[in-house]
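Left out: one protein chain. Kept in place: all the others.
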Amino acid sequence: MAGNTFGQVFRVTTWGESHGTAIGAVIDGCPSGIALDLEKIQREMARRRPGQGGASSPRKEPDTIEILSGVFTPEGEGAPRTTGTPISLVIFNKDAHSKSYDNLRDVFRPGHGDFTYQAKYGIRDHRGGGRASARETAARVAAGAVAAQVLAQHGIEVVACTIALGGIRIARRDMATIHDNPYCCPDPEAAQRMEQRVREVRGRGDTVGGIVEIRGSCPPGLGEPVFDKLEADLAHGLMSIGAVKGVEFGAGFAAADLLGSENNDSICTSGFASNNAGGVLAGISSGQELVMRVAVKPIPSIAIEQTTINRAGEAVTIKVGGRHDISAIPRIIPVCEAMVRLTLLDHLLRQSAQAVEK
Amino acid sequence: MAGNTFGQVFRVTTWGESHGTAIGAVIDGCPSGIALDLEKIQREMARRRPGQGGASSPRKEPDTIEILSGVFTPEGEGAPRTTGTPISLVIFNKDAHSKSYDNLRDVFRPGHGDFTYQAKYGIRDHRGGGRASARETAARVAAGAVAAQVLAQHGIEVVACTIALGGIRIARRDMATIHDNPYCCPDPEAAQRMEQRVREVRGRGDTVGGIVEIRGSCPPGLGEPVFDKLEADLAHGLMSIGAVKGVEFGAGFAAADLLGSENNDSICTSGFASNNAGGVLAGISSGQELVMRVAVKPIPSIAIEQTTINRAGEAVTIKVGGRHDISAIPRIIPVCEAMVRLTLLDHLLRQSAQAVEK
Amino acid sequence: MAGNTFGQVFRVTTWGESHGTAIGAVIDGCPSGIALDLEKIQREMARRRPGQGGASSPRKEPDTIEILSGVFTPEGEGAPRTTGTPISLVIFNKDAHSKSYDNLRDVFRPGHGDFTYQAKYGIRDHRGGGRASARETAARVAAGAVAAQVLAQHGIEVVACTIALGGIRIARRDMATIHDNPYCCPDPEAAQRMEQRVREVRGRGDTVGGIVEIRGSCPPGLGEPVFDKLEADLAHGLMSIGAVKGVEFGAGFAAADLLGSENNDSICTSGFASNNAGGVLAGISSGQELVMRVAVKPIPSIAIEQTTINRAGEAVTIKVGGRHDISAIPRIIPVCEAMVRLTLLDHLLRQSAQAVEK
Partner (left out) sequence: MAGNTFGQVFRVTTWGESHGTAIGAVIDGCPSGIALDLEKIQREMARRRPGQGGASSPRKEPDTIEILSGVFTPEGEGAPRTTGTPISLVIFNKDAHSKSYDNLRDVFRPGHGDFTYQAKYGIRDHRGGGRASARETAARVAAGAVAAQVLAQHGIEVVACTIALGGIRIARRDMATIHDNPYCCPDPEAAQRMEQRVREVRGRGDTVGGIVEIRGSCPPGLGEPVFDKLEADLAHGLMSIGAVKGVEFGAGFAAADLLGSENNDSICTSGFASNNAGGVLAGISSGQELVMRVAVKPIPSIAIEQTTINRAGEAVTIKVGGRHDISAIPRIIPVCEAMVRLTLLDHLLRQSAQAVEK
């Protein structure tokens, strides 16, 4: 109801504010008996941490995950296993500079949720954006990292990369190179131009947007017809990321200009001849690769003077200080992967619920 | 779980297959005391009915809504009122030609759910696409028409129009003209070219896609932070429509190429200076107009020979007969409106749940 | 939210009023491929129908179930199979005498929901009790009869019987005899005294209550710890039946007077030595027989003058006419069975969701 829970079987509830004591997630519905590799979870956290490439905030958060419940190390085993009970994950906030937000107590920053939170709740934690801060996504990444370990047992993998940043688009896709540059960009040459662009824009106190593409392997049969089509639930998950303003599957918006004869993916005895569908037919996965893209808007916190109003409704100007990213990319990449993983695992378990073995 | 229900407070469950006895919807959670104008509901059904413009199937369905429960006409009143109990809406199928689908019993049509339904369920009703048929959306439109009457009491209106069809984009927006052409296109000149394009493509047995834009008025404060952001739930609803392959809000994918200083909507004492956000900030409505667009893929049923396989996994060719639309546009337009209405009403009621009056 | 849906995976939504056009249920989440025996469903309906023994109303409803969706008869098979899509069940009302309720339009009958529905909704369908009528339970029995056919494949059976009626308690349990008397009473001698008691009370225009015991076979492992303990969900389901005012498991209220050493069920290599737990430990089924009992209050519609008030708040007297049962027993028996079946099947599927096969 209040929207802090995602999933129906593998249910993740996140909590916490940017400058509160801690943030965290409770996972309910994780299958029991899964051996958890805690280092892998921590590595996933590191990918979302500030301080990556020229586009990231210098806020220093170790983002150390503590697991407070739901696991148990059986005698003679080295790693904890899930017990089927709720897994409580917590990350204590270490480097919150709340003071630098004092001047924002009564001002509505353009492009931020300040105005809408005030309108909805009549009260808001203004420090660092409170609940609306991207910091909340650290809890999603933690939960997604748990999901990844369950999915791995079913051969499901999810990888995201940057295909556009600051107006620069990739010209080729070499997935082997995505970890060679801070933007997870599969085109090394484009990655260089992106870095240059980011530096230039940062100099002006401005920010940039981009496009992230996420691909995943997926067995056929996931997704529910009608309202919970796989694309619908994936879109729900991806659009729930703050900076995302659009999502498309397979040919996506380009399909609007295609003929049926061009867009249809013929089926051969060896499989589908193309993948304009992005791996989903009638809301159910076909076994082809899942392909989706999200539009990421530029970070609204800019160091350029903007006009806005304060709580009293008076006109004021604002220049946002604090420590901010120049782009949500690349830190949004593990968040996109997390949301796709959470969605796929949830649908895998939903599918299992309907296929009770006789 | 099985995905045939939409909404959390105003919950709509649809049921029925294209060539079954009937299709229908059950609305649970409709506020009591709403006087229902049945003719208005029926008019909304008429907008989704086959036989509109050159792009529609000639299947003849009167789509007469019967309300089996949940309303009561108080003594001395002329119209039924909702009682707060479930409203059961049913539409009996009249013009199903199941015979023409006999040859499809064992063949997987490209671009359709035949393959994926078989993979998921191990059984499927092949007649007219069964549950995967767009006919299911008639039940959504009926439920959306009930929602519209509740929303009207709160001053919330939703209107959709076609901004691209078969590669033709609008050059201007004159909303007053959208009912003057069968495509709900706000550019009369573009509408003419669309009609021409549709006729030409139909001649070749092919189909076209397009883009629908939906706008809605909305009070500030709707939408839940984090996972159920207003955009996330709207995307969920819109992406659950069979032919939709992408959705974007405000500047959408174009925002990926903007700078923060260009994309931010400044706030003046008189309101927002622009609407790149599409009416939503941090997942909560700002009071600005909601603006979203969906990419509609071309109808996969084409009268051109395609290669595919049958249930035995053998290569076959297929040319889809039956009575089909050339484009999901314009019949998809009331469906898009319905999904936006259902989402907005649900969030209006959710917001109300959290604001219990003291 | 509005409470007309039961279950999380096998979700049943009922709709309809006592004197409306029809009542019905939509089942979402039924596994696909289940061959449905329609006659068995109809036989279950017959058990709940009016006109059984001296305690039942003479209203004549054939209660013929029509299945409008969600099934498909594969070529060469004689019976329909579930397809995994929603199953819409409808029962048209045939013998509603709304006129006889005209005098109740503005009067609040003691023991009925007239007052509370008016308080909650500000409007109510007074004819035959509207939505609050026990007629609604016909839809539950229909859905429960579908559930029974799925459960049967897993060896799960549920049987209820009457252990007290009108103050007469059974002295022995011979389950083989429960179909030899109209009260499903396992003590033939007590059954005769019950019949006598009912006749005598009917003569005075009064009504009686009783106790129903429900037993079920159940594999170990069903039920979720903490809030959705198997007993909690069974209690939820059983207490949702209008006339039920109490529910207990195993030793139940008698356990309050036992010592731990008396109440604990010892475990032997051959199984449990007793069953004070009623088949559930820590909210999870142990594999022992499930045993529960419900207290059924006397029907509030009595042909004896009572004092009450009308909508204007004025004191009036009332003597309830219409066609009413003398006791909810025995017609409540298949309803109790249905609620237990729906709960067990839902938990069987929930358990399956968490145990995705690797």
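Letters are used for the chains, namely A, B and C, taken in the order the chains are written, and counting of residues starts over at 1 for each.
Operating definition for what follows: a residue touches a chain if its C-beta (ideal position, glycine included) is under 8 Å from a C-beta of that chain, and two chains touch if they have at least 3 such contacts.
As the structure is a prediction and not an experimental result, all values here were calculated from the model.
Engineer: Please identify which residue in A:Ile23, A:Ala160 or A:Leu258 touches the non-displayed chain.
Structural biologist: A:Ile23
Engineer: Among C:Pro86, C:Gly111, C:Gly216 or C:Pro330, exactly one should touch the missing chain; which is it?
Structural biologist: Residue touching the chain left out of view: C:Gly111.
Engineer: For the full complex, which residue in A:Arg81, A:His154, A:Arg173 or A:Arg202 touches the chain that was left out?
Structural biologist: Within the whole complex, the residue contacting the unshown chain is A:Arg81.
Engineer: Decide which residue listed in B:Arg43, B:His97 or B:His154 touches the omitted chain of the complex.
Structural biologist: Checking the options B:Arg43, B:His97 or B:His154, the one contacting the hidden chain is B:His154.
Engineer: Given the full complex, what residues of subunit B touch the hidden partner chain?
Structural biologist: 9, 29, 31-32, 84-85, 153-154, 225, 348-350, 352-358
Engineer: Using the document's contact rule, name the residues of subunit A that touch the chain not shown here.
Structural biologist: 1-5, 8-9, 11, 13-17, 20-24, 26, 28-29, 32-33, 66, 68-70, 72, 74-75, 81, 83-88, 90, 105, 120-125, 130-131
Engineer: Against the chain that's been left off, what residues of subunit C make contact? List them.
Structural biologist: 1-6, 8-9, 14, 108, 110-113, 115-117, 119-120, 131-132, 136, 164, 166-167, 201, 206-211, 220-221, 223-229, 231-240, 242, 245-269, 273, 276-278, 280-287, 295-302, 304, 306-309, 313-315, 350-351, 353-354
Keep in mind that, in the parts below, only the chains that are shown with their structure count from here on.
Engineer: How many angstrom lie between the centres of subunit A and subunit C, each centre taken as the mean Cα position?
Structural biologist: 46
Engineer: If you look at subunit C, which of its residues touch at least two other chains?
Structural biologist: As it turns out, subunit C has residues touching two or more other chains at 9, 29, 32, 84-85.
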